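Starting off with a structure, shown below.
The complex is shown incomplete by one protein chain, all other protein chains being positioned as in the whole.
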Amino acid sequence: MQRGDYLIRKIFFALATLVVVIVFNFFLFRILPGDPIKAIVRSPRLTREAKEKLRGDFGLDKPVFFDAEQLREGDVTGAFDTQFTAYVRALLRGNLGISFRSRRDVGEVLAERVWRIVVLVAAGETLALVLGMTMELVSAWRRGTRLDMTILLWALFSWGLPTFFLGIILLILARGHLPTGGMVIPGLKPENGWAYWADVGKHLILPTLTMAIVYTSSYVMIMRSSVVEVLSEDYILTAKAKGLSTFQILRDHALKNAMLPMVTMIALNLGYTVGGAIQVETVFSWPGIGRLMYDAVMKRDYPVLQGCFLLLAVSVIAANFLADLLYTVLDPRVQPK
Amino acid sequence: MEQFREIWRTFRRRPIGIVGALTLLSVVFVAIFAPWLAPYDPDEKIDVEPGDLLAPPDAGHLLGRDDAGKDVLSQLIYGARVSLTVGFVASFMSMFIGTTVGLVAGYFGGRIGNALMRVVDFLMVIPDLPLMLVIISLWGRGLWKIILVIGLLGWTYTARLVRSQVLSIKERQFILRARAIGAGSLRIIARHVFPQVLPLILAEAVLDISGAIIAESSLSFLGLGDPTLVSWGMMLNFAFERAISRMAWWFLLPPGFAIIWVSLGLVLMGSTLEEIVNPRLKSHHLFDPRRMVALVAGESASQRISE
Partner (left out) sequence: MALLDVRNLSVDYLTDDGTPLRAVEDVSFSLKQGRSLGLVGESGCGKTTAMLGVLRLLPAEGRIVSGEVRYRGVDLLRLSEQEMRKHRWNKIAIVFQGAMNALNPVRTIGDQIAEPIMLHGAATDKKAASERVGELLEMVGITPEMARQYPHQYSGGMRQRAMTAMALACSPDILIADEPTTALDVMIQAQILDLFQHLQKQLGLSIILVTHDLGVVAEICDDVLVMYGGRTAEYASVDTIYNEPLHPYTQRLMQAFPDIDGPALKTSLASIPGYPPPLDALPPGCRFEPRCHRKSDVCAVESPPLVAVKPGHYVACHFAEG
C-alpha cells in the first residue's frame, strides 16, 4: 500500500470527523429543549455588555443554519450569515464563549488547565503500557502456567472495575499517607520552584496509580489478543522449526508484530482513557479538564461544558491521526517503494 | 441449534465461566426478589433523627444508614434492578444496531458497506464519556435517556466484529450454493449468515452488558443518574460527596463492590464464551512442548524432558 494514499485518506478522515464534531457541538446546544444559549442571554448574571457581546459573537438574532428567504433571493452570503457561521468564525478565532459561573473566557480557562490532564493521562498511560505489555509478554512466555492464569484473572478483574470506585478505594487506603485531593498544598506557588513541583508530583501519585491500574488490564488484554493473533501465524512455526526457543521467538518475531496494532489501539483507547481521567480528576479533585467538566455539569455551565467536550474530542481525533502517521513509519508494508 | 448445544457442553466444563454465570444469576435473583429481600422500602418516608444520619451498621440496619438516614442494604438490593435493567436493555439495543450494521456492511459491501464503516470509525474516535456527559446534561436525567444514550453509542465494536465475521463467512461453500440456487440476499443473511454469527454476538453481548452497567454507574456517579431511582452509581455519588470525610465505609464501599461483583460475573462468563466461540483464540504455536511427545510404550520421554 502506498504511503501517500494512506496518508491522504487519514487526513481526510480526521478533517471530516472534526467537521462532524463541530457541527454536532453546535447542533446539540442550539436544538435541545430549553435552548441553553437563549437561556444565557436572559440570565441575570451577565452584564449587559457581556450579553451584547454574546449576541454579536454568536449571532443569536439570526437564523440558525441558513436563511431560506435570502437564498431564494439569490443572496448567498446573506443566506449563510447565520448562527452557525458565526459559531464557526468564533471558533476559528479561539472564541469559545464565556463561562456562566466565572464569567471568564472559556478558552482562557481551558488553556490554563489543560496541561494538568495531559500530565495525568501521559503518566497513567505510560505506566499502564509498560506494565501491561510486560505482564502479557511474561504471560505469553509462560502460557498455560499458574502465572499466566493469575495475570489473566487479574486483568479480567480490573477490567470490570469502575475507575471512580478504584479511586475511592485508593483514596481510603492512602489517607494520611499520600495527598488525596487537589494538586498542591495551598500556599505553594510555581515561584517556589522545586518545592512546588515536588508537591504537585506527590499529589499526582494516587490519580496516576488509579489510571494505571485500570488501563494496565486494558493493555494486557489488547496485547494478549494481538500476541495470540501473531502467535498463530505461520512464521512463528517457521521460527520454531529453526530451533529458536520460546523466549527467542517472542523477542525476535512476536514482539514487533504484536506491537504494531498496539499503536492504533492506544489511540483508539484514548477515548476511554479520557473518560477515566474525568472520573479520576473528580475523585481526587485534580484540577484538570476532567474536573472542570464535572463542575460544569453540576453547575450547568454550558459554555464551559461545550468547550471541554470540543477540546477533548479534538484531542482524541488528533491523537488517532498521529497514531496512524506513526503506523506508516513502523510498518514496512506501508512504506514507499 | 446443534451448535448451541455444543457450546453449552464446552461451557459446562469451564469452571471460570460457571463461576461467572452463577455470580450473574445471584444478582438477577436479588433484583427480581428485591421487594422480599430488602428489609426496608427505599421510597418510604421515614422519620429521622440527627443521630440516624450516616449511622454505622447495627442489628436493624446491617449496612448502616446513608446521609439521609435511609437503610443502605435496601438501597443496595434495589440498586440491582437499575443496573441490570440498564445493562440488559442498553446492551440489547447496541447489539441489535451493531449486528444489523455489521451484517449489512459485511454482506453487501461496496458503497453502503464503506459508508457504514466510516460512520463506525467516526463514532469510535469520539470519546464516550464526555459525549454522554454532554448529552445527558443537556437533555435531562432519566432512566430511559441513560439507556438510550448508552445503547446508541455502544454498538460500534459489535458492528466491526460482525462485519469481519460476515466477510469470512461470505465466501464459504454453503453461501455460494445458496446464491447459486437463487436465494434472495435477505433470506441468505437470515437463514445462513446470521446463525453463524450468533454465537459470537452472544459472547460479546455478555461483555457488553458489563460495559453498559459500568457506563451507567459512571454517569450516575458524576451526578447524571435518574434522580427518582436508586442506583449503585448514585449511592456512590452521595457517599462520595457526603460520607467520605466521615469515612462511612458502610455507605462508601458496598455499592462499589456490588458493581464489581456483577461486572466480574459478566466478564468471566463473557470471556469464557468468547474463547469458546472464537476459533482464533485457541490454536497458536507457542505452548508447553513437554506434552507433545507422549510415548505410551517404553519409557516416557516427558519424564526426561527439561526446558
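For reference, chains read A and B in written order, and residue numbers begin at 1 within each chain.
Assume a contact is a pair of C-beta atoms (placed from the backbone, for glycine too) under 8 Å apart; a residue touches a chain by one contact, two chains touch by 3 or more.
Remember, it's a predicted structure, so these values are computed and weren't measured experimentally.
Only one of A:F12, A:F27, A:W115 or A:Y235 touches the chain withheld from this view, namely A:Y235.
Not every partner is drawn; the one left out touches chain A at residues 233-235, 237-245, 248, 252-253, 256-257, 260, 331-333, 337. Even with one chain removed from view, chain B keeps its contact list with that chain: residues 9-10, 13, 283-285, 287, 289-297, 299, 301, 304-307.
Everything below uses one rule, namely that only the chains that are shown with their structure count from here on.
Separation between the centroids of chain A and chain B, computed from CA atoms only, is 23 Å. By the touch criterion stated above, chain A contacts chain B in their complex at residues 13, 16-17, 20-21, 28-29, 32-34, 36, 140, 143-145, 153, 156-157, 159-165, 168-169, 171-172, 175, 225, 228-229, 231-232, 236-237, 240, 246, 249-250, 254, 268, 270-272, 274-276, 278-279, 282-283, 293-294, 297-298, 300, 302, 305-306, 308-309, 312-313, 316-317, 320.
For chain B in complex with chain A, the touching residues are 16, 118, 121-122, 124-131, 133-135, 137-140, 210, 214, 217-218, 221-224, 233, 236, 240, 244, 247, 249, 252-253, 256, 259-260, 263-264, 266-268, 271, 280-281, 283-288.
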